[in-house]
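Data first, discussion second: the structure below is written as structure tokens.
Now for subunit A:
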Amino acid sequence: MRNDELASLVDSLRSGTLSRREFLRRAAALGISLVAAQSLLSTFATRAWAAAGVPRRGGVLKAAFSADPAGFDPVRGPSGMSHVVIEQVYSTLMALDPDAKPYPELAESYQVSDGGLTYTFRLRRGVKFHNGDDLTAADVKFTFDRLRAPNSGYSYGAQVETIKSVDVVDPHTVQFRLTKVTGPFLIYMAFPGSSIVPKKLVESGLDLNAKPVGTGPFRFVSYEPRTAIKFERNPNYFEAGKPYVDAMEYRIISDITALTNALLSGVVNFSNEIPPKDFAKVKANPDLAALTLEGSRYNWLLPNNSKEPFNNPKIRQAVSLALDRKALVEGAFFGLATPIVGGVIPKWNWGFLDKQFVPPRGDPEKASALVVEAGYPNGFETTMTLPSSFPNIMAMGPIVQANLAKAGIRAKLGTMEIPRYWDEVWSTSKFDITMMYWLSPLADPDDFVTNNYHCGMAINVQKYCSTAMDGLLEQAKTSSALDARKGLYTKMQELSMQDMPIVPLVNGWLLIGHTKKLKNYRPMRTGFLKTLKDAWIES
Partner candidate 1 sequence: MWRLIATRLAAFVPTVLATSLVLFVTVNVVPGSAAKAALGIDATAQAIARFEHEQGLDRPLHVQYLDWLGKAVRGDFGTSFQNHLPVGPELVSRLPVTLELAILAFLIANAIAVPLGALAAYHHQQRLDSVISVFATVLGAVPSFWLATVLILILALTVKVLPAGGYVPFAENPAKNVSLFIMPALSLGLVSSALLLRVMRAKMIEVLSSDYIHTALAKGAAPNVVIWRHALQNALITFLTVGAVEFGWLFGGVVIIEDIFLLPGVGQLVLVGIINRDYPVLLASALTVTVVVLAANMVVDLVAAVLDPRQVHARSRA
Partner candidate 2 sequence: MSAEARGHRRQDRPPVLGIAGLTIEFATRRGAARVVDDVTLDVWPQEIVGLIGESGSGKTMTALAVLGLLPRTARITTGDIRLSGASLLGLPEAQLRTIRGRQIAMIPQNPMSALNPVLRVGAQVGEPYVLHRGADWKTALTQAVRRLADVHLPLPDERASEYPHQFSGGMQQRAMTAMAIALDPPLLVADEPTTALDVTIQAQILRLLREIRDEHHTSMLFITHDLAVVAEMCDWVYVMYAGRILEQGSVERIFARPGHPYTQALLRATPTGEAAQAELISIPGSIPSPVDLPRGCRFVDRCPYRFKHCDEEPPLLTVEADHTARCWLVETHG
């Protein structure tokens, strides 16, 4: 009895519908000791899930994506698609495991001193760049000086702004001094933007955008814009024997229906961008494995805090209460998403606050009451402007419009083409209500919340400014102890439910499909594909 129950527990954990804490609680209920359960958990975290058999060398992995990368130089790769390429060609000091826990990669080991102000990394020996040069501490210093340079144009400058200096202790030891304690620093070190670049080559004029060279598991071969990016296996990768596949090819397919057809017909054998509407088809296909994983792709609604009537928190709360998130999940995501009923930080993350502000089906009566209470007896007219080519947002639009109408908020729906949307709606905050979604690449609570809730951030276009909130966010980011940060993020999320500056909607699951011949692939919560190097293809 226990074994199959345990197996189903493991299954639901793997599919992400069960958080780690939940898993531990259930395992205890089954009479398994906490220690045994935790060891089970960690073994599952790193070792192959099912008995996958002996790894096999060879084969070509063809993965389908819907967007073009915007460059292969870590310092100038602003889009997610660039990161997915960068992480195959370069390596980082730390790396994230499927559950987004950082573990040492290029760094053999690391010490934290001065109360979290100094990080010293000892580098692995014998690591070579693709052109044969040895990796040394000088490369690490060069990389981070390059990121911290004033006009580097690095989109994730916030991650490196607390670094005071990077010093080479010896060819295989590098020391980072920080201006203030930075909680998520180790996770920042695992971010593709922090990939270590070859100092000698870059200084001699190599344009990494056109010809990336790193220490990663795959060597860059070619890039045909809007068609394909080709990699080949890095024979002297520092993890012996890996990667197992001979070559990898990223196929860019802009039309989502064509993407699914490509997977179904075998033109490609992997994709983590299956559109929700086609996931059932992939699942039903006999020679394809279909996985779901709750990551951090959350969709949120932005009421313009600087405009009537959305400057009133009651109205913003009414908007949140009016929404039927179950309908959003069913209608726009075909059941493949988790309604966000409280704070924005997802369940699987240690920063999660298990407190419900609104029931999944919403509370229209309370919402209309709030609207009346806020001084609009028979509701009000407003507009909702959406970016036209994000399928999930376009799908949710009509449902949100219908829900709001029930609470007396009559929103007229307008859409706009992406480039014009960024220009005339997003960056100028010219909207009453809009919607957006975001795949947080870091899986550190700070990354989920600061961008949206902190005053003046690029993504805080709803113009929400609260000194209390900013204080909590900065404190949470700069304290070193995990529980201290967790307590601060709990207070922060409670405040967010009162102020409701943005209305979190749903967290869309990562939908992955691949040929059953692909063994030992562990999906990552951040949507990255670093773990492809551990997978192999059976003949």
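FYI, a residue touches a chain if its C-beta (ideal position, glycine included) is under 8 Å from a C-beta of that chain, and two chains touch if they have at least 3 such contacts; residues count from 1.
The candidate set was assembled so that all candidates are chains of the complex that A comes from, given by their letters.
Remember, it's a predicted structure, so these values are computed and weren't measured experimentally.
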| item | value |
| --- | --- |
| Single touching candidate for subunit A, where 1 or 2 all sit in one complex | 1 |
| Residues of subunit A defined as touching candidate 1 within the complex | 68-71, 78-79, 151, 153, 155, 209-210, 223-227, 251, 253-255, 257-258, 261-262, 264-265, 267, 389, 417-420, 422-424, 426-427, 458-459 |
